[in-house]
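Missing here: one protein chain of the complex. Every other protein chain is in place.
What follows is chain A.
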Amino acid sequence: MPSDTISWQDEMEHFLRRRTSYTILPTPPASANASDLRALLFTDTPTQNLISVIGACLHNLYDVRRAQGIFNDLRKSEKSALLDVRMYNSMLHAYLEMARGRDSEDPEMWLDEAWSLFGAMEDGSSQVHPTANTYTVMLLAWLRHGPDSAKPIPSRDQRDPPQLLRSMIDHQVAPTMVVADRALETSEEASEVIQLLSRAAVEMGLSNVVSELGMAESLGRQEDDPLDNVPEAMPVKRRRKVERISVLHGDDGSVVGMQATEDVGEPQPDVPFNLETLRKHLAKVVFARRALPDDVAARQKLLEESVYDVAVERLKHTTDLLEELGLSNKALKTNDLQQLMWQWHAKLKERLKAEIQNVDKQEHRLKNNSEVKLVDKRRMVGLSPFLSLLTPEKLSMIVILELMHMQGTGGVQHGMKTARALLSIGKAVELEYKAEMCKKHNIAIPSAGRAPSNGFFTSLGYRDLQSQRLVAQRFLQDTEEWSAEWSQAVRVKVGSFLVDCLMDIATVVRTKTDKATGEVHSEEQPAFFHTYEYLRGNKLGVIKLNPSIADKISKDSVRGTLHPRHLPMLVKPKQWLSPDEGGYIYNQTWAMRFKDSQEQQSYLRRASSLGNLELVYTSLDILGSTPWQINRQVFDIVLQVWNSGERFCKIPPVSNDVPEPEKPMNWDTDPAARVAYLTRQRTYQHNKANDHSKRCDVNYKIEIARAFLGDTFYFPHNVDFRGRAYPLPPHLSHIGDDLSRGLLLFAESKPIGERGLRWLKIHLAGLYGYDKANFDERVQWVHERLDEIYDSAENPLTGRRWWTKAEDPWQCLATCIELRQALNSPDPHAYECALPVHQDGTCNGLQHYAALGGDAAGAKQVNLDVTDRPSDVYSYVADMVEEQLEQGIKEGHVEAIMLKGKVSRKVVKQTVMTTVYGVTFIGAREQIERQLKERGDIAAEDCWKASAYLARLTLGCIGDLFKGAKSIQEWLNVCARLISKSIPPERAEEAAENLKSLTRRRTRESELAKLKKEQMTTVIWTTPLGLPIVQPYRATKRKQILTAMQSVYISDPNIPTTVNTMRQASAFPPNFIHSLDATHMMLTALECRTQELTFASVHDSYWTHAGDVDKMAAIIRDTFIALHSSNVMNRLYQEFLERYKGYIVPVAILKHGSMLQKHGIKPERLTIKSFPADFAKSSEDSAAIATPAQVEEATEEDVAEAEVVEEMEDVEDVTDLEAKSIQHKKMSPTAKQTAKFIAAALANAGPGPLDHKFVELSSLLPPVPEMGTFDVNKIKSSLYFFS
């Protein structure tokens, strides 16, 4: 329906052109003592520690007194705004429990504390508002200790139910939510609470509340669906008297009052009130959806909830089995991985029990030590509360599984970096504890898949999405117990405690046969050991696995070591409700992957609460709801290959099959030959290690695929900080390698149709590597090879193995099978196909650049323009490079001769692709070296030189080719540079004052250093979908944490540090482009959902069913056009103006005058401000006032030096600087330009010294580069734009 298409496009374009709502937070304060409002948004680590101690102390009422102490301290401090209402509720709950019996000596005190805290919440003096949970707890307090209770305890601030109900209504808390709250433990209590409230409501004459509660009551008595079909399983019905509440109507039919009467009639059968049922039904009402089919949901919950318990069971089972077989007697101790882990576990849990008791005792002793001040005691963050959160069994399993799983990470062979390992184990403990909290109340989970009736892009539809989400979010947050986020230090300490215990007890018996004598040696060795390695000159603590363990991981079953957060889900992922609520059911995940940046977290929270993220959340929900299955036919082949243990299609063999390099004859005498040999040996060792880790990786994938055979499953997604979406499971997903992709199919199949069949063929040609020809040629190419394709599908291993030579062999095999089945079916066009067919952007980054700049020449290169055959940038560049090689050969370069004829498309491809993302020379050289090594026709010892030579040529060629992209790249770069040097207006006075304090003995360096300290502004922008992107690049501040094993340096994301100007600037262009391609993907996902297409994406590769490719192709083009018709660059400029309104740049640190001028900044037009504003009048500094002429002179030198200091931080090799400073003394042309530029700017700014002058950022930002002539609408008819 064309009319339809037009309307959705209009809606989308309209949506994209709307005024985006920005998420704006203050720039973090430059100095720690800036105790203004901003401090509230940025938690500091000590506070975070204290909060997490409260959480741990409250758990199981471990140490409520301590929690109380810290809590009250915090409430009094200026950090009180950081305390969240759920924490208050936890406190209330704990007080009540203490009064109930834990502390029989002084129940009055606890109850008083509870009521007075409630009072503070109620009257608003504590800055939090009571929630349903608050009221439930207080009602329980009344119920248990009120005047009519079994154990009355009078309390000063006590409120009766009518007072509570009144407050509830004032705070807009629904009584239904109160009576279903998690604080209620039994159905009896719930029922009694309903009674209490009903009576109060009757007294107060609140008829709507009465009927609401009546509904809740009846919901609680409703029977469950499954029971309907099974009459004989009807629950016991009992007879009891009930109070009847009826509404009294006036004569005119209006409600005039309520009446409670004793039921006088026949006692009637009664379904017992059941809290579970109430909650479940309530959830249904809240989410307006059907409950999940029970068995799948149950399996998913089971899968997630009991991983560590299941692991224990499985290990025990394996061991028992072996014991039965008589295999585990001491002499014949087998080293089966599962059994070993069981042995460790059995020892470790006992060990932990004892050690935790020790820690407990020690900390207790310290606490009772009278010499330590009370305040200090509370500030101490001991380990014992945290270790008490989980059982020793669980702690033991966590540390064993996590350590096993982390092996081979961080570039450490057979091991891992200590710091990272300790952190992630601490984090695993934290997450497991949170998951336990989550599970406790058996919460119903809202699942994804909502689509508003008005379309995603109308304002009605948008609001619809938001209100749906908010309801679900409130419900969930209220049902979950509060638990605090741990600080890095706590995580590391917990991790270190556990690892230390494990390393002490985990051993393995190793045997080895002496090659010469045949003697068998046997030794008991530690399974893990701690050591140090030098990585790029840095001493790095690592934990390594005993070689025999590492060996087993690549061979034995690894099932036991997988955590559910590494697995796909059996149900649709939990809908994204808030930044940390969504995806897996019990395992907390974030909607964004942060890079240790609290700022990113703050922005995401803020954006979410402002309702700016609805479409981002929805897109993630859509991506997560795509159902998948394992491709059984491919899986069988993979398994066969795996079990054979041979090298096959990128699956490495069990035992190494490459011969070791031979020692040259002159090894002893010729150092050069020796070095050459060592290089080869090193490459060989490197490959061997690679094979090992590859094999481990494949092992995981096969294990997961096996576990999910026959299931429909889903991949929960989140985004990186630029907004690009990734599936959460790290091992098997469609974003993975060729093997992973080959193993996956959509769960649903759709008829392929005539066009789909054609697309399937084109897809096959592409996977084989034949993707440069036009579509007809590709189809023809497939037709010519049908014989090979059939042979591949029918006899994948025994036939001619045509598919193994494909570029993507496993996907090629899957496609061969599919194509054969389609063609062999009675009606090929009716064949139902589940294979995803891809549409890939050709050099997508450049496509966006070309569209942004309207660059016609660039557009042609990357298929934005209409052509009859696809153009291929990579081959084009490869040819250019080959041409230059000819020149190099003429000049006699050895490298050129070595490389001649070897520069294929593949060698330069990655470099071309990544130049748009700002690849550096070093990066390019490494990419090219990898490719050369893979080719294998250049000796290992020559690769370094050859790649350096080639990288230089390639980068040169690319620079010539894409001039269009360059101007936009430069503009983005300049903007980022200026922004990251700017200072928020509220800091201006202080910055100037700070400088003033330097008046005695000031040097240029000290001034600039002061100014540099003020550079806290990071580059932030909003994607067209509303996601705020915050660049995380700041100076790293690491904190040392002493652990038993080693001291660990970890960065503390809570300390705001100055921005890294260089990285802010160089990373901005690529990040910006990524934020655009992410937006394009999400728009496409949303529209695919509307048109009911199945959709999956790998960044710029979009997948759908073969039969739907035409539809998707149209959507891809329309969304791209809509995106780029919304004037992206101008909107970015506008956002900068608004976001950084009032921000100023010190004139003293301005650089690149000529660059600014080139971008259209006229120095005369700059707005200059002086700080302090009355500076010129201040007589004390009158000597410092200079005439413009003097300023000019001074500037020249200052600027020259400024540049040196600027660079000082960026250049690592300090010795180079001396040379530079010498050069700059002579004043480089750029410095001269800048000096002139500044002098011109200051000409009409009035007198005053340079360091009190600031330029308004808004007047400094250059205008957006002019658009070229290319019209994006042409893309509609470009065949090869995405193909």
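Observations on the model:
We take it that a residue touches a chain if its C-beta (ideal position, glycine included) is under 8 Å from a C-beta of that chain, and two chains touch if they have at least 3 such contacts; residues count from 1.
What we mean here is this: contacts and distances are computed from a predicted model.
Considering only "Epithelial membrane protein 1", "COMM domain-containing protein 6", "Trafficking protein particle complex subunit 2-like protein" or "rRNA adenine N(6)-methyltransferase", the record for the omitted chain gives "rRNA adenine N(6)-methyltransferase", by its UniProt protein name.
Here one chain is not drawn; of A:Glu105, A:Asp148 or A:Asp514, the residue touching it is A:Asp514. Looking at A:Pro154, A:Gly205 or A:Pro547, the residue that reaches the missing chain in the full complex is A:Pro547.
Shown as candidates are A:Thr679, A:Gln780 or A:Thr914; the residue that touches the absent chain is A:Thr679.
Counting the whole complex, the residues of chain A in touch with the unshown chain are 510, 512, 514, 521, 523-532, 534, 539, 544, 546-547, 668-672, 674-676, 678-679, 681-682, 685, 941-942, 944-945, 1208, 1214-1219, 1222.
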